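In this view, the complex is presented without one of its protein chains, the others remaining in place.
== subunit A ==
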Amino acid sequence: MSKQFLEDQRQEERVGTFADKQDEDLFVVDTSLQNTKATVLSVKQKRKMNAKKPMRSHQALENTSKVQDPIAKRNHVRQKKNGRNIELEVCNPTKPRHRQANSDRAQYYVKLEQRLADKKNKKLAVEKDIWQEVDFRDEIPGLKDEKGWISRDLALHTAGNIGKKVVKTHASLHHKTTKAKKFELPHPGMSYNPAPEDHQALIEQVVEREEGIIKKEQHLKRVTTSMFSKVTLEERDRRRLKRNEPSGGQKAEELARQTELKRKLKQQTADLIRIKSIRHELDDEEEDLNDLKKRRKQRAEKAKFEPKRLGRHKFEEPDLDLNLPEDIAGNLRNVKTESSLLKDRFHTLQRNNMLPTTKLVSRKKSKVKRFERNSHKEPGVSYNDLKERRRAAAAAAKAAANIKI
């Protein structure tokens, strides 16, 4: 017989067997509600529940002793609180500053609620007529009365001392700085289905402008690059030496001076004879000067229509929009649009002297050569190796894509 059996038997003798027991002793009827599930608390909720409990660190201070306090009545020493009791000030204000603060706070919340309501109703701030004629006396209470005790002059005087000062706008602020049209109307050749003559006229304009640009470029090239010939270094040195060679010496210089003097004297005597022709020359010169004046005036007049130089960069006229003859579809479905309207607007602002011409400067990141620590190095592969590999892979992918197309 095993030990287990004996144990069981002893238990039965002590408590009794299952058969002896009544049902009521063994089972209990479940009277709780059926549908309640065990609620699983989220972390946040648990945290909140725990916050309500007394702090663990304060547990040591709690009096758990069952021995009664020998002193029946203890004097509680109330510590004086530091600072103000804001709650008290709000609930029962005693001083004027408390009342002021309360009213301020109320105003703040009124404003806040108004803002939130406007946002909810999508109300704009523009729903009033700002160009309406307003009597300044309406805005300041006490300046208008029916009996006529307050004259307009008096009201004006009072308003001058009470109301907000009006800052006078400087007149030059509204002056136009360019004579060019603010909003350019389209050339008839820009129609989606233009008349041939109009289109031709537009093309001619574009060609003319392009030719001007080419001419300018050629000029610049002529007066800079092609002015100098390329020579070898030896040749250059040879030429320089040749230029610096001493000339005839003092005697030759003296001779040159003499001849120059002679020439001058001769010229002066000759001038006496040709007074008449000199007068003509003077007249010509005057005419030239007048021409110059005229041209300067014209240039100044033209400059009035051109954009001003406001910043470091000069404004360059953008290209005209043009549909080439083969792009004109003749129907609205296949219109080929030429320009970006946003760019066009931006250039108009610059042309009207409202924005200085700028260019986006992107700062180049300085090239950093990276080294890997020896301890992190994998044998055989360096950081630069990896980079090169990546690049090669990208190039291969690109090439593959190109072939597909």
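Here is the rule we use: a residue touches a chain if its C-beta (ideal position, glycine included) is under 8 Å from a C-beta of that chain, and two chains touch if they have at least 3 such contacts; residues count from 1.
Rule of thumb we're sticking to: contacts and distances are computed from a predicted model.
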Listed names "Replication protein", "Pescadillo homolog", "Serine palmitoyltransferase small subunit B" or "Elongator complex protein 4", with the criterion being the UniProt name of the chain not displayed: "Pescadillo homolog"
From A:16, A:142, A:163 or A:188, residue that would touch the chain that is not displayed: A:188
Identified contact with the non-displayed chain, of A:31, A:94, A:169 or A:229: A:169
For subunit A, the residues touching the chain missing from this view: 108, 111-112, 115-116, 119, 124-131, 167, 169-170, 172-174, 177, 182-183, 185-188, 190-198, 308-312, 321-323, 330-333, 335-346, 348-349, 353-356, 358, 360
